[in-house]
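Of the protein chains in this complex, all but one are displayed in their positions.
Labels A, B, C, D and E are assigned to the chains in the order they are written; within every chain, residues are numbered from 1.
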Amino acid sequence: MEQWLPSLKTDTAQEGYDLAVKLARKGVGLTQPDAEVRKRLRPEYAENADSLTFASQVIAIHFQTVAAANDYWK
Amino acid sequence: MEQWLPSLKTDTAQEGYDLAVKLARKGVGLTQPDAEVRKRLRPEYAENADSLTFASQVIAIHFQTVAAANDYWK
Amino acid sequence: MEQWLPSLKTDTAQEGYDLAVKLARKGVGLTQPDAEVRKRLRPEYAENADSLTFASQVIAIHFQTVAAANDYWK
Amino acid sequence: MEQWLPSLKTDTAQEGYDLAVKLARKGVGLTQPDAEVRKRLRPEYAENADSLTFASQVIAIHFQTVAAANDYWK
Amino acid sequence: MEQWLPSLKTDTAQEGYDLAVKLARKGVGLTQPDAEVRKRLRPEYAENADSLTFASQVIAIHFQTVAAANDYWK
Partner (left out) sequence: MEQWLPSLKTDTAQEGYDLAVKLARKGVGLTQPDAEVRKRLRPEYAENADSLTFASQVIAIHFQTVAAANDYWK
């Protein structure tokens, strides 16, 4: 099985944000595993303001988790 | 009664993510227990970008819980 | 007055999930107290993928609360 | 000014849930202060499954706060 | 630059709720800085039940933050 999430630890807040993006996308990928379908959906979704906001929200929720896991990089 | 959630503990962050996916799907399954109906709904939903984002969001919320339960696998 | 929520404590994580489902449904029941109306709404909603995801999300939010109340059944 | 929120403390979990409902409704009331308008909106909204789920979700978020404020009534 | 958020501390829970409302509205104001446009949008939105619920939800999320900042006014 593919190892895609070795840890929630990151060196910096910015890398933590990148990890949050990865976690959000993984949730989409697990629900729709077909990369071709995801690619086909992309134009419609990347040009809809609400869709972009919804995607940003999932990142925000994961960023809460990653930030807590890293004690907010204090 | 079926035992499907023995614990929130997992060995790794990635297994924690898988558990979050399971928790999210269980919520759907308890609301619509008929597997045939869920299967019928799948194509429409797996090809709608916002539906995929919404599904990813529920996973994100459960992942917060599982991560906290495992002290973020520190 | 009906006693429906004696405590947030449960013996197991799975019972905690069941309690989260109960808490989510109570929120619907308090907003629409007429059981006949809720029954009438059910088919439409149980066959809509996004509606199922939204319902699963409310369960997820309550499960965070119940899990924290039980110190994650550690 | 009307005193409507003296404290987040409640004696029981169930009273905490009732307070969460009150907090959720207050948010609606502050955005639409006209009780007549809110009354007029009610039928449409109380008979829409997703609207009921969304209302239940706001209760769930406030219940997290109230439960934490009461140390989960441990 | 306008100082609009000197602190998250409030004397009472109710003042904390008011601050949460302010934080929610600020998010709208920063995205749509034109007060005339916001005023024009108001009737439509204040008479839609789901819009009111969504607005109440943002308040709920900010109230979590303000309540935690004040140690729940214990």
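Please note the rule applied: a residue touches a chain if its C-beta (ideal position, glycine included) is under 8 Å from a C-beta of that chain, and two chains touch if they have at least 3 such contacts.
Values in this document were obtained by computation on a predicted structure and should not be read as measured data.
Across the complete structure, the visible chains that the omitted chain touches are A, E.
Hidden from this view is one chain, which touches chain A at 12-14, 17, 21, 46-50, 52-57, 59-61, 63-64, 67-68, 72-74.
Residues of chain E that touch the chain left out of view are 3-9, 23-28, 30-32, 37-38, 41-42, 44-45, 48, 50-51, 54-55, 57-58, 61-62, 64-65, 68-69.
Everything that follows uses one rule, which is that only the chains that are shown with their structure count from here on.
Centres computed as Cα averages put chain B at a distance of 15 Å from chain C. Touching of two or more other chains is recorded for no residue of chain A. Shown here, the protein chains touch in a chain-like sequence that does not close on itself. Contact between chains, per the stated criterion, is found for A-B, B-C, C-D, D-E.
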